[in-house]
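One chain of protein is taken out of this complex; the other chains stay put.
Chains: A, B, C, D, E, F and G, in written order; residue numbering restarts at 1 for each.
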Amino acid sequence: MSTRLDELLRAVAEGTLGPADARARLQHSLVEDLGFAQVDHLRAMTQGAPEVVFGEGKRPEQIVAICRALQRAGGQFLCTRLSPDAQQALRDAFPAVDINQTARTAYLAPDAPNSEAVDGRVLMVTAGTSDLPVAEEAAVCARAFGLTVERLNDAGVAGIHRILGGAPMLQNAAAIIVIAGMDGALPSVVGGMVSCPVIAVPTSVGYGAAFGGIAPLLAMLNSCAAGVVVVNIDAGFSAAAAAARIVRAAVRRGA
Amino acid sequence: MSTRLDELLRAVAEGTLGPADARARLQHSLVEDLGFAQVDHLRAMTQGAPEVVFGEGKRPEQIVAICRALQRAGGQFLCTRLSPDAQQALRDAFPAVDINQTARTAYLAPDAPNSEAVDGRVLMVTAGTSDLPVAEEAAVCARAFGLTVERLNDAGVAGIHRILGGAPMLQNAAAIIVIAGMDGALPSVVGGMVSCPVIAVPTSVGYGAAFGGIAPLLAMLNSCAAGVVVVNIDAGFSAAAAAARIVRAAVRRGA
Amino acid sequence: MSTRLDELLRAVAEGTLGPADARARLQHSLVEDLGFAQVDHLRAMTQGAPEVVFGEGKRPEQIVAICRALQRAGGQFLCTRLSPDAQQALRDAFPAVDINQTARTAYLAPDAPNSEAVDGRVLMVTAGTSDLPVAEEAAVCARAFGLTVERLNDAGVAGIHRILGGAPMLQNAAAIIVIAGMDGALPSVVGGMVSCPVIAVPTSVGYGAAFGGIAPLLAMLNSCAAGVVVVNIDAGFSAAAAAARIVRAAVRRGA
Amino acid sequence: MSTRLDELLRAVAEGTLGPADARARLQHSLVEDLGFAQVDHLRAMTQGAPEVVFGEGKRPEQIVAICRALQRAGGQFLCTRLSPDAQQALRDAFPAVDINQTARTAYLAPDAPNSEAVDGRVLMVTAGTSDLPVAEEAAVCARAFGLTVERLNDAGVAGIHRILGGAPMLQNAAAIIVIAGMDGALPSVVGGMVSCPVIAVPTSVGYGAAFGGIAPLLAMLNSCAAGVVVVNIDAGFSAAAAAARIVRAAVRRGA
Amino acid sequence: MSTRLDELLRAVAEGTLGPADARARLQHSLVEDLGFAQVDHLRAMTQGAPEVVFGEGKRPEQIVAICRALQRAGGQFLCTRLSPDAQQALRDAFPAVDINQTARTAYLAPDAPNSEAVDGRVLMVTAGTSDLPVAEEAAVCARAFGLTVERLNDAGVAGIHRILGGAPMLQNAAAIIVIAGMDGALPSVVGGMVSCPVIAVPTSVGYGAAFGGIAPLLAMLNSCAAGVVVVNIDAGFSAAAAAARIVRAAVRRGA
Amino acid sequence: MSTRLDELLRAVAEGTLGPADARARLQHSLVEDLGFAQVDHLRAMTQGAPEVVFGEGKRPEQIVAICRALQRAGGQFLCTRLSPDAQQALRDAFPAVDINQTARTAYLAPDAPNSEAVDGRVLMVTAGTSDLPVAEEAAVCARAFGLTVERLNDAGVAGIHRILGGAPMLQNAAAIIVIAGMDGALPSVVGGMVSCPVIAVPTSVGYGAAFGGIAPLLAMLNSCAAGVVVVNIDAGFSAAAAAARIVRAAVRRGA
Amino acid sequence: MSTRLDELLRAVAEGTLGPADARARLQHSLVEDLGFAQVDHLRAMTQGAPEVVFGEGKRPEQIVAICRALQRAGGQFLCTRLSPDAQQALRDAFPAVDINQTARTAYLAPDAPNSEAVDGRVLMVTAGTSDLPVAEEAAVCARAFGLTVERLNDAGVAGIHRILGGAPMLQNAAAIIVIAGMDGALPSVVGGMVSCPVIAVPTSVGYGAAFGGIAPLLAMLNSCAAGVVVVNIDAGFSAAAAAARIVRAAVRRGA
Partner (left out) sequence: MSTRLDELLRAVAEGTLGPADARARLQHSLVEDLGFAQVDHLRAMTQGAPEVVFGEGKRPEQIVAICRALQRAGGQFLCTRLSPDAQQALRDAFPAVDINQTARTAYLAPDAPNSEAVDGRVLMVTAGTSDLPVAEEAAVCARAFGLTVERLNDAGVAGIHRILGGAPMLQNAAAIIVIAGMDGALPSVVGGMVSCPVIAVPTSVGYGAAFGGIAPLLAMLNSCAAGVVVVNIDAGFSAAAAAARIVRAAVRRGA
């Protein structure tokens, strides 16, 4: 995608395209108005990641229309929170799409390998088996963003030897996403064991006074480990996007 | 205190006191009506612990009056949540009283050593230095209930080696009171390391989204360690009372 | 289960197994990694109770796989919060399993009678008929933990003579689990009548401003009876686990 | 006050005053506009109780001005939630006023005994000594409304024999106001013991998860005793006003 | 029912039944233990109203069993919050039962007209058509308690002339039940128009920030009309029970 | 509709109808009592907009009955929040009705064009595609109120160029309705770009800590752009009604 | 202020100032960077109202510095939420400033009468005397925005004749600001009586379950009167700003 932007900017630099024309062409071609949606190709260009379609509250035919526009413009798309109906509609419309039922995602990879792929390993740690769907969403998105993903599952603090045993994996990660429901205690322990960035994701797993994820959300916001950051409840996609911001920033600096 | 009850019951058993008279004497002498308060000597008798006066919302002179009634009846009393004014009033009225400013408690021990003292060691673990006032209240109360108190301070999970280093103390306790604010994660780790009863006390330490203790309260109620029980926010006294119920029950069974 | 641990430790003591080898064997065999779950045989060993599988958010085939690992290692397992599908899957996989539909539990007892069974009687008191499913979960779990269970049902405080009439049962219990929704008042009355440990379980029974159990949860945390402890809403299993910690502690001390 | 209304209506009935004139005179004289307040003499007339001035958020001089208007019109007034400054200002302005510091009220009784006094006894039950200020506000207001007040203090359910011992007082009341903080359990027990109206008042007494009275408020709204009604937190005045509506209704029906 | 109690007490008074025997007979026959429920005939006796069975969370066969016990003892029963299945089960078991689908109630009237019927008229005012199911539950229960019910529907304050037009009905009521969702403003207007008891019932009608009835609940608790009392959200039964306490109290005093 | 009122008032002015008769006729004919509903023709007259029927909690046959009464009196009606069943019932009863499935509305336009139509353009801005159903409800209602509607969709602030690109549309609107879920940030940006009235509508779109619209509701109430006003969550109808109040007021002043 | 903008734009139109120069001059002179604050003269220009300084959380010397910049640029400023210290600092720095202690505001009027003054009358209605400080803030701000302010005080719905008596004032207003605490019921009644815009302001007046204004806020958001809009708790300034948007829009349309 950024190839197209680069070409356009080169044309401007070389004088074959005037700045005003360039701007008009950009605005005209890059914000595509479908009536019910403005498909934002510009953001994808400037942020170096596929535009992500949030599936909740959209009808299957709307999702397909947005994805077609994205495919036309950049050859790829990523959808999250898809209902079974929306998954089927995308499967019908895009035979090559990769559907993950647990993660409720659909990803159409670009034809050419993404040149911006980065080699930073992101480790996803879950507290329990019930946190897996959120971890799966995070993993699908992170890979679509060009990151390398590692996993450490079922490492909740009630059996503290499980996370202690994972120390080598923790030490080698560029960033760690910790996914936990219930007491949300795991990010505090992980945060104290490593100096790399730690992104905490509360999940709505649990019952009673977990209140759909409020309990771990508050625990994570109040983590006694300094510098743990938090995203929304069940927000696997957001955690992956945050990790992409972090790891890409690191790569740029290292270049 | 229970000596008096035993004498009375023996008199009934020996026939020197009729059951109806015994009941009248009990009701007459053991529930003392001060007008603004019914001092409950009966509960102290049946539960084997000093009646505790909750100081908040009571005026100093009311507290002194209740304590006088308790002293007359049983020779001892324990007050919590005392304002500085109330502390001074008790100091003036009872020269022998033991005031703990950090814990905001006052304890008048009985003349004779409490024969019901139990040898179970209760361990109080705090996550941070700011949790100490609550731990202090718990310790004062636990000792007044006849328990032996041990302490392990500043063992929050962000430095996991601190609580791991305390494992020997944890293994030897009859019951453990874990006191933590912020993320309230410590009881989950402790609960997974021991099989003895674990009582979690959330504290109002912290800021922002700790919401005066709601964050650790919810975390503790949702602890991923099975069988961790919870008391009210900052409720050092309640935790001590719960520990007394547990340890005394154990002692009775062991007898 | 603890038999195996004992054998291993005896081998160490007798010099037929070196400590380093023993540790390796323990770590290797006792934390079994299923990929999506780390089955924690170690915790079961150190805490003397079957590892419990929380069924919510896990797929039936995952639950069956975890249970197989537990059965292989220790001969027993206990599952809670099972969907009807998960119940059926377990019934198919383990013909000997004991399913309780009201409690939504599955329990596979070990072949040999559990030598750690304790004789402490735990009394479960419910406020109303609607609290029975939670009580049932608590009872199934408590029995799996080796406890003896007694029941006193429908003893809510609006008919105060009902709980007063149960006084003899209350006096003889090693620990009492009080299960109530709505106003959550029953633990305060029970807590004032007995000196043994009292574990309060709020239920989501009720409507309107009961808010799915928040009303009784808050009432119980603020119980005016000293030393009442609280577990999560509808958390029959947690109450049973807490009772097991308490009664086993008592038994150990009595030994 | 109602004397004046009666005279006016008699004049209409006797033909010495036309209905239109009567209405104009009523509207003109009975809603007095002080600019910052419309003093509502009409309501006092139709509801048979002194207009009550809520002191919070009003400046002392405003309160004095409103009270002067009320005294001029009806010879009496009642103020609640008075700051010490406002209490002093009223004391200066009305030497005969009756100030109650605990209740934070000021009452100026009418010169002539209130002919509408009713003989129904209202019983005020408190759970603990800390609930007394609210009970005091309720008592002052109830007496100003012409009711007879009885008191039963410190009868919380953790010592259930205390409220059981008060059964005779409970049985003889025309209505019962139950005032409790913490777990708010007392109204449920009282409500089950009597068939008369029971008004529950949650208080902000307590700490931690009492949340300034939310815990007992929710408990009371969810009382398992049928037909217990609830007023706002700490609302002693509201409870007295409700009791007045109930007892006066009973008196009217009995006439 | 109270006939049976009267007979028994008369026998005691006449000496044909000793007090101890009377007590035993009462305790034996009046608290009936079904295992999963203690059917409380005593409360019905002392409170003069049919014992009410709350249907939520009980299985149809449990409800039928409880109703059979109530019918045997007193010839009548009243059930609320019945699922369609429970309604059918009661229809099958008791051909004479009166089912109200809107109110989700079942009432079996006693054979003989209830001698305790009272003539006080209770007015039920609803703010909108959507509040009718709650009003219907209140009406069914109130009639079962022997009250006379009047109705004033769809009188919300946004068309203030509608409630003003109902003034004559308001003035003649012994007590008024005001049922409103959304802004919960109607009880404040009604409370200012009458001096009789006003019971406010918030409903879960509305959307968005009505939060299932929290908005009108809070508005009603903070009503600017003095002495308005509140019951739980959607609690038509509770309002009827409160009205019965109030009207019966009035009748007793008038007798 | 207002034609009828005008005729009646003209008759009064011309002396052909006495004021008392006019009032009686108004009251008799304009508040129509259907038993379960008081259909309020008066409000429609005085406020110049069709009476709107809120469909939630009403049965289809009740909705049809109310609509018939409205049609008879004024020839038009508007319903919101209709279930599919209610939509079908209206389609059957009123063949000419206009059903909008996305908006869940039904509108029967009057036979004659509404003479009170106003030419103010109201712009509806949505943050994302998922906000469209609420925008659709607002648009249907606004048109029924005689307003001209323009639309700007999918202009959320994360792609700030999208709302900046809409500046010309923003500048020309008489009033702007901004509809957004999630972070509710869009009204603050819009409010800073224009000086016309801005009505913010939070939607329940989003997940996790959006809490069904609480997050954008709070953000909008705390908008840093001065003078942004807020309506209930998902309340497209309320926003349209507010816009009608604003634009009609402007029209009246301009006349 | 807008005079300066007009002059600049005229110069552009007349060709005496190039567009690029005009833009630079605008950006340079109109966004003034004080280091700790960017004083936004541009917004004042485009929105036709003085930039308002929110005093909370700013130190007195910061407030004075911002006000100096505003005075230099436009000759006027308006501050809200001023501490007594900040009020004094402004009094010292600007002898001509108009301080309102009740409203906690400071207003420096421009030398020349504001040519944009509009003649629309805005009516401010309060429910009780305690709501006056918020009304005062709204009135000061509204006048600074060029609006004409009328007042109707102490018209709460518990004495419904008070607001009914104000009907003539209500009918003549261009917009109405309704300010109420406690039950927040007044906007619903007012909203049903008029067709002009109604802005509801919840206040933090009240106690107990008013929760600092949450109760009236929710009631107002759920108003049963269509099209009532809401601003933040105690936000007199916001209501005035909203009224200015509405009335100015009306004036523009009328021109």
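Everything below uses one rule, namely that a residue touches a chain if its C-beta (ideal position, glycine included) is under 8 Å from a C-beta of that chain, and two chains touch if they have at least 3 such contacts.
Being a predicted model, the structure only gives us computed values, none of them experimental.
Of the chains displayed, those contacted by the omitted chain across the entire assembly are A, B, F, G.
Considering F:Val122, F:Ile199, F:Ala219 or F:Ala241, the position touching the chain not shown turns out to be F:Ala219 (whole complex).
Checked against the hidden chain, the listed residues A:Ala106, A:Ala174, A:Val189 or A:Ala210 yield one contact partner: A:Ala174. From the set B:Glu56, B:Asp98 or B:Asp154, the residue in touch with the chain omitted from the display is B:Asp154, counting the whole complex. Chain F residues in contact with the hidden partner, per the touch definition given at the top, are 127-128, 156-160, 164, 181-185, 188-189, 191-193, 206, 208-211, 214-216, 218-226. Annotation for chain G: contacts to the undisplayed chain at residues 27, 31, 35-38, 40, 42-43, 54, 56-58, 62, 66, 81, 202, 204, 213-214, 217, 232-235. Looking at chain A, the residues touching the absent chain are 43, 46-49, 52, 120, 174-175, 192, 194-199, 217, 221-222, 226-233, 237-238, 240-246, 248-255.
Operating definition for what follows: only the chains that are shown with their structure count from here on.
With centres taken as mean Cα positions, chain D sits 50 Å from chain C.
Chain centres here are Cα means. That of chain B falls 39 Å from that of chain D. The multi-chain contact residues of chain B, meaning those touching 2 or more other chains, are 43, 192, 214, 217, 221-222, 226, 232-233.
Working note: touching chain pairs come out as A-B, A-C, A-F, B-C, B-D, C-D, C-E, D-E, D-G, E-F, E-G, F-G.
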